[in-house]
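Here the complex is missing one protein chain, while the rest keep their positions.
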Amino acid sequence: MSPVPCRVLSVEQELQDTYTLEIEPPRDDWSFLPGQYTMLYAFGIGEIPISISGDPDDSTKIVQTIRAVGAVSDALVALQPGDSIGVRGPFGTAWGTKAAEGRDVLIVAGGVGLAPLRPVVYDVLNHRARYENVTLMYGARSPADLLFASQISEWRGRFDLEVLVTVDHGDDAWRGPVGVVTSLIGRSSFDGDTAMAFVCGPEVMMRFTIQALERGGLTDDRLYVSMERNMKCGVGLCGHCQLGRFFLCKDGPVMTCAQMAGSCWIREV
Amino acid sequence: MSEVFDVLIDQPFFEGMTEEQVQAVAETARLVTFEEGAVMFVEGGPARRTYLILDGDVALSLRTQEHGAKTIQTLHRGDFVGWSWMYPPYRWSFDANVRSEVTALQFDGPLLKKASLADPELGYELLRRFTEVIVTRMQALRIQLLDVYSTFR
Partner (left out) sequence: MKESLVIDREGVDALISALADRGYEVVGPTVRGQTILYDTITSTDDLPVGLRDRQEAGTYRLEERGDDALFGYVVGPQSFRKFTTPPGTVFWKGLRTDGGFETVAPEEPPRYAFFGARPCEVAALKVQDNVYGAVGDPVYARRRNQSFVVAVNCTEPAPTCFCDSMGTGPGVSDGYDLALTEVIDGDTHYILAEAGSDEGEAVLASLTARSPADEELVAAHRMVVRSAEHMGRFLDTDGLKEVLQDNLENPYWDEIAKRCLSCTNCTLVCPTCFCSSVEDHLSLDGSEAERVRTWDSCFTLDFSYVNGGPVRPSPGPRYRQWLTHKLASWQDQFGEIGCVGCGRCITWCPVGIDITKEAAQIRERDVRRVVVGTPSVKEAAE
């Protein structure tokens, strides 16, 4: 329950308000599963949940991509290499990369939602032979808001990964697709009867993406989403993160649509 | 003619229509290509046709005072381009430019309408499919409008 002070190794700016921190793990046997998060503590300011956005096979550092939207996140992104940051975790459930073995994999990200999904991309690419066709579909607000843009270019260069990127608003230089991320689904071929999808982004984007994927043949148990609610403790104590009967901090944030079973999408639940 | 028919009968859009109906549509259509950078149509121009993209990318844009031409949507294989041929004043409401070389089926608007009037069942089948596409696109545009990725401070 106590935050462990860990050393900040590096701070990289990704977008105007988004930074990636690399942090020295709090213990030798540190590891995490794709989809998990930590509670990051800025001394005296506060603690927030941040998804781990790094490679699960690399236990030498904890990679966390943070969007500066409040007092705590502002303080965290202002840290310098060598500074101390409080870490608790990892907490939460994982994306079903094991269950996806032998199947087509669809990774659908919206905006900053690419950060919690990046570990899945790493995981799948690290063990590429275990999967069939793998597609990354990514939608962002505009070209200037594309997260991990240079890495996406690298991934595009691979022959074993299909990368489709779209923006809501183009700019003069943008020659790629313009439109919502759901429009990318029709452009990829996948086996709707067996494929598995991992979706992360704003809730409304996830709702419509799921509808589009269901039209493509995917069933509840093969659709994974990452739900978000107010989190203060990470361990099921403070009660804020409840979504129906689930404590998202420990029963989530990654859940299948089968678990959500309709009631979790009800207005203001 | 038969080449157009063969292409049409394979399109998911026409699935469920009878061969006679598809033949009637095929008679209003021909295969066309546009090279990269070509202008498909301009805002305000006469809207007499519609296109079904078989390959390539088309960008729809609007000319704005402050920002020049803004791309509002891109369309790809399997997408229809343009609805203004269906309703007066039959004028295009945006620009359509070809991003990468496009092969498409070009349908003659007035001919399609004539065929629909002659065979109301054909007209219904076409309209039902067109409206489904329009509704799906409208849903997607609504989400685009929401600007869901922006930060709240």
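The first chain written gets the first letter, and so on, giving A and B; residue counts start at 1 in each chain.
The working rule: a contact is a pair of C-beta atoms (placed from the backbone, for glycine too) under 8 Å apart; a residue touches a chain by one contact, two chains touch by 3 or more.
What you see is a predicted model, and the numbers here were worked out from it, not measured in a lab.
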{"item": "Touch with the omitted chain, as defined above, among A:129, A:173 or A:269", "value": "A:269"}
{"item": "Where the missing chain touches subunit A, by residue", "value": "1-3, 5-7, 43-47, 69, 83-84, 86, 202, 228-230, 232-233, 235-240, 242, 244-245, 247, 263, 266-269"}
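Note that only the chains that are shown with their structure count from here on.
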{"item": "Averaged-CA centre spacing for the pair subunit B and subunit A, given as whole angstrom", "value": "35"}
{"item": "Partner subunit B, residues of subunit A touching it in the complex", "value": "17, 67, 69-70, 110-112, 139-141, 145, 166, 168-170, 172, 174-180, 182-183, 186-187, 201-202, 204-205, 208"}
{"item": "Residues of subunit B touching subunit A in the complex", "value": "57, 59, 68-74, 76-78, 99, 139-141, 143-144, 146-153"}
